[in-house]
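As you look at this complex, bear in mind that one protein chain is not there, while each of the others sits in place.
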Amino acid sequence: MILLRALGLMLVFLMASLLPSNAAEADLRAIIAKFATGTGFSAIEAVVRELAATGDPLVERPLAALAEGNLYIRKADSMVFVGNEAGDSVSLLDPLSGEKTGDAAKTDITKIKVNNTLRRVIRDALGTLTLRAKDPSVRIAAADTMFKTPDAANIEPLDAAIAAETDAKVKALFEQARAASVLVSDKPEADKLAAVALIGARGDRDALSLLTAVEANAQGAVKDAATAAIASINSSLALWDAGQNIWYGISLGSVLLLAAIGLAITFGVMGVINMAHGEMVMLGAYTTFVVQQVIRTSFPGLFDWSLVIALPLAFLVAASVGLIIERGVIRFLYGRPLETLLATWGVSLVLQQAVRSIFGPTNQEVGNPSWMSGSFDVGQLAVTWNRLWILVFALTVFGVLLYVMKRTPWGLQMRAVTANRRMAASMGIRTPWVDALTFALGSGIAGIAGVALSQIDNVSPNLGRGYIIDSFMVVVFGGVGNLWGTLVGAFSLGIVNKVLEPYAGAVLGKIVVLVLIILFIQKRPRGLFALKGRAVEA
Amino acid sequence: MITGHFFAAGADRRIAITIFILLAAAIIVPLLNLAVSPTSAFYIPSYIVALTGKYLCYALLALALDLVWGYCGILSLGHGAFFALGGYAMGMYLMRQIGSRGVYGNPILPDFMVFLNYKELPWFWTGFDHFWFAAIMVLAVPGLLAFVFGWFAFRSRVTGVYLSIITQAMTYALLLAFFRNDMGFGGNNGLTDFKDILGFNVQADATRSALFAASAVMLALAVFVTWAIVGSKYGKLLMAVRDAESRTRFLGWRAENVKLFAFTVSAVMAGIAGALYVPQVGIINPGEFEPSNSIEVVIWAAVGGRGTIVGPIVGALLVNAGKSWFTGLLPEFWLFALGGLFVAVTLFLPKGIVGMWDSWRGNAKAMRAAAIAEEAGADPDVPPPPKIVRSAATTPGAWSASGPEPQPAE
Amino acid sequence: MRGNFSTITKMFSAGVVAAGLSMSSPAKAAEDTIKVGILHSLSGTMAISETTLKDAMLMLIEEQNAKGGLLGKKLEAVVVDPASNWPLFAEKARELISKDKVAAVFGCWTSVSRKSVLPVFSELDNILFYPVQYEGEESERNVFYTGAAPNQQAIPAVDYLMSEDGGSVKRWVLEGTDYVYPRTTNKILEAYLKAKGVAAEDIMVNYTPFGFSDWQTEVSAIKKFGSAGKKTAVVSTVNGDANVPFYKELGNQGIKAEDIPVMAFSVGEEELAGLDTAPLVGHLAAWNYFESVDTPENKKFIADWHKFIKNDKRTTNDPMEAHYIGFNMWVKAVEKAGTTDPDKVIDAMVGVSVPNLTGGYSTMMPNHHITKPVLIGEIQADGQFETVSQTPGLVMGDEWSDYLPDSKDLISDWRAPLSCGNFNVATGKCGGKGTN
């Protein structure tokens, strides 16, 4: 994305440099040189405004560099350059042409500091300059900026841009941005009323924000129209809010499902009260970290694939640790489920401390690949990509697991062993292996859950502890030994929690959910999907 | 039958010894702390008194848990909640005793309420300026919670792991609730900066020794009460419920009431432990509600030997002493040692230290008894055994593999 | 080691109450070293923050020994692990002082751990150096607060946001973890903002539990609150672990620093190390030190740190500087007093001045708080902060906030005649508000 944009820019500038040197270029350089003399943010802001006022597309490069903190002053001669950091040295590029002019050690140059205010000024300035950019997404960004920072001076360039625009979507955005600017201009009331209508139709939070400001400042018909528009936006947003909460609930549910699904195997199917489950999740997250570390240092191009690469590895790592735990400890404890609680608790302490000793106690950075960053809008609903992918992922894992359990010979053996170990053994099933592999499967799934959770949570030795209680709640709520129960349990707990949260607050919401679980278990002492029947109870 | 008698006698003797040791400690330790010069070899430094006093409270908590877990098969993963509630009741009393000596000098409001702009004392703090009231609350609050919780859970026949998990949910919910500053219990910081208990300075060596003695006496009392309960017909019923709940129902017993009584008594014991703990450590905060704390209590009982009275006490003392030792000696690696200990105990000492000792002794005794019986020939008291041919001879001890275990998951 | 073993014997024997049977004589403190206690959690939830401080202290002690020790003796660090368990903090503090006979203790992070050990320090009369920014409302004779009081962090931060440089913020979200530091800080900030003319409806306060990880609802509420047509900022007192998911959610929901900046008081270089900071550029933090500060002292400190920890990637942070200042102050005070006797050192501490890492001197004030500069930094893409604003001079830590009704009349002065941590200037009495 950035690469593409940079390539495009380079092309533009290559072409520009072929043209006869622009007479204004010297003027621009003179202005840019002022960066070196001014001190303080206000001085730099003045320079930025001056540059922007030239309206020359060439200023985009230095301004964009400034916003990203890449504009430097060489101490020796107070020349201004765009810098590209590469290790300890910085390669210096000409601020206008972008040609490389040399390298400098970091100590020989000073970075021009920017702050948020300055960044905003630059963004606004770039907004006007990029209205005619080739890339529609840049134009959309420009329209967006201008919508949020209405200015009467914007109307003219916007009019021009609207006239030239061919893309209907962009054009509509331009018109909204223009309407926003009209509202702060001294245009006649009729124009303003039309603008309010246009903005009201947009119906999102930005529109609401703008109209609230208008309502506060305007008089007469415009004020009334704004009030009406605000009311209508508010009522539609209220609906969207409800939808938003449900979506958040589903998303939380998917996280719970991921965290719990491995436990649904080790605890639900095998009856091992697996307190080390959270640590399996943690191992998966750390595997992701290691994979990303290797990719960062050796194969930076593969970064977007890091999670895909990490998945099988996390499964393997967690599954083999699970296998070791099963062979080493748990197999001696079948039929004594409560003792598995004690042993696995011990194991969890050891694993936590081991990770702490190896990786240190601090959080590790696990990055989001680009396809998991950001969000998109469905109506007024902002859906973040990482949450969506985690939902998809959780459902996929669930589906695959269900298939394995219900449709493969291994799943059949697994169920046979848990239903009646002795009978299964006498049918020729090698029960020890089935046990070991089942536990490894549950652990491995916890591991791949860790890959996904590393995207939204801390990767630290404490990662597992945060999920273990919730996981047990989900499995028990859904009914031990029933995968569907875990699915339904996770989503219902997630949704109830998130629907309560805006009213009760995060803490009370969670308390209410816990109390509901306690009450629910009274009603159905074996969980949501308990098997009814002639319980063989002695 | 001879072994049965021996067991009974052995168990009773052990209880008597335990009670004796505890009572002796209640006298000797304070003496060695207060009356012996610090240079003497017999001097017990104050911090050891405080430390062991704390361990005794843990031991009481472990014993409380064992009453329901070891004897009734209810694995509570929420006993820390009762402990903490007892502690909070005591803490509230201690807070009120600070009076106007808080940093703001407010005679009514504790410091944390002052800087959080409370205008008046919340209603649930009334009465806590009296020790008797606080003492009642120490018993009543955990007891009532356990009673209400148990009433619903046992009537609905929530058993096994489901019960364990909802007890965990209970303590977790309380943890979150007490973390909330709006609750009026001091939030995360909890209650601290205590000055006096019953007019004595909590930091004085004499007070500390007295608290130690109180803990030891209380533990001795709890040992006696537990022993009395377990030895009564009700105690037999308790174990019957543990081993075959439905059988007791078909005999006409209300298993839910049996459990409820034990659960409530146990919660009250835990509450007392918490109340003694707080003045000795000088702080009570929501961290005590952490589910992991409750799990640790389970581990103490397991290490020592559940289903015995002395076991949980031994377990609590050993594990905590080990923890104190490791955290000072191997600060970076003590979790390995602790984790390893839990795994090792479950694998190699499934019945805990005391349980293992008993089986070992029991085997030896049984062998000796068998030898005696053989020498003496048939026992004259007993009618000759009926001529019943055993169809399926059970291997001795085979039952213990599946054992009288509380079975959680299906 | 040997001392430890004899205690173990003792502990076990006391534990099984075979008192007097196997008591060995009290551990003999080696007389040729001065012991320094380090009381930071190395396991449990707080290990993530505190372990670094333990390492920093070990480094400082090693350096001091390389310089020839103190009073002709070597320093010896005694490290214990209170395991993020608050009562255990008190137990370990007692152990350090009573058993190991340390001359001073450097430790604690959370307020509750400090509250837990306070009685121990006053009872056994020892010294605690507390290196973390905290809520104030406390001044103890035995404690030296080298972290920031609210006026050394929160108030300048808010001032900056209200200024033109900071974006002239008019609407405020006070987002915090539900515990005493955020509660108090937010109380102070609310009072301060209202005094500055901010209307009540322009302040939103919200609390989340510790370790909170699902921020969707909260972030969208911030977004909503921010769409009222006024410049909005978030003042975050969100604690440690919960920050990473918070910032991840902010980034993903597209809240840019230019639109709604987040000013954090608990987010340092260490927390950012667990994050991809590219989407967070421009969000702010207020501290008294940043790793990026360009001074020779800091350069050396960072180089020493990297050498000591054998990892060039490890960051430094504000509490580490606080320990650096505190440790050097203690060394200087011990030299001044000529003894490590806590009583004498406490008296010698007030007025001690040592260089800090930001190019100035920090001085221990009579209220046991220190003077520090306040820096406002913006998060950069490389996980560092870029200082965008700095108080012109040093700010003196104000333990009793002027913005809370019950503490505005209180002052603290531990020097001889007054020697009081909560002197009421209105009534002229020591002991808070007194009985009124």
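Going by the order they are written in, the chains are A, B and C; count residues from 1 in each one.
Simple rule for what comes next: a residue touches a chain if its C-beta (ideal position, glycine included) is under 8 Å from a C-beta of that chain, and two chains touch if they have at least 3 such contacts.
Simple rule for what comes next: contacts and distances are computed from a predicted model.
**Q** Pick from "Heme exporter protein B", "Urea ABC transporter ATP-binding protein UrtD", "Sarcosine oxidase, gamma subunit family" or "NADH-quinone oxidoreductase subunit L" the UniProt protein name of the chain that isn't shown here.
**A** Missing chain, UniProt protein name: "Urea ABC transporter ATP-binding protein UrtD".
**Q** Check each of B:41, B:136 or B:251 against the chain that is not shown and name the one that touches it.
**A** The single option touching the absent chain is B:251.
**Q** Among B:240, B:276, B:316 or B:354, choose the residue that contacts the chain missing from this document, as touch is defined above.
**A** Looking across B:240, B:276, B:316 or B:354, the contact with the absent chain belongs to B:240.
**Q** What chain B residues would touch the chain not displayed?
**A** Looking at chain B, the ones touching the missing chain are residues 1, 4-5, 229, 232-234, 236-237, 239-240, 242-244, 246-255, 257-258, 261, 379, 382-394, 396, 399-400, 404.
Throughout what follows, only the chains that are shown with their structure count from here on.
**Q** What chain is most central when centres are computed from CA atoms?
**A** C
**Q** Distance from the CA centroid of chain B to that of chain C, rounded to the nearest Å?
**A** Result: the chain centres lie 37 Å from each other.
**Q** Mind checking the centre-to-centre distance between chain A and chain C? Centres are C-alpha means, answer in whole Å.
**A** Inter-chain centre distance comes to 31 Å.
**Q** Between chain A and chain B, what is the separation of their C-alpha centroids in Å?
**A** 46
**Q** What parts of chain B, by residue number, touch at least two of the other chains?
**A** 176, 179-180, 332, 335
**Q** What are the residues of chain C that contact at least two other chains?
**A** Residue numbers touching two or more other chains: 42-43, 178, 207, 209.
**Q** Touching chain C in the complex: which residues of chain B?
**A** My answer: residues 21-22, 24-25, 28-29, 32, 38-39, 41-52, 54-55, 100-107, 111-112, 114-117, 176, 179-181, 187-190, 192-194, 202-203, 216, 281-283, 285, 287, 317-318, 320-321, 324-325, 327-329, 331-332, 334-335.
**Q** Give the list of chain B residues in touch with chain A in this complex.
**A** Interface residues on chain B, with respect to chain A: 75, 149, 152-153, 155-159, 161-162, 164-166, 168-170, 172-173, 176-177, 179-180, 244-247, 291-292, 295, 298-299, 302, 332-333, 335-336, 338-343, 345-347, 350, 401-403, 405-410.
**Q** For the complex, give me every residue of chain A touching chain B.
**A** Going by the criterion above, the answer is residues 267-268, 271, 273, 275, 329, 332-333, 335-343, 345-350, 352-354, 357, 465, 469, 472-473, 476, 480-481, 507-508, 510-511, 514-515, 517-519, 521-523, 525-527, 531, 537-538.
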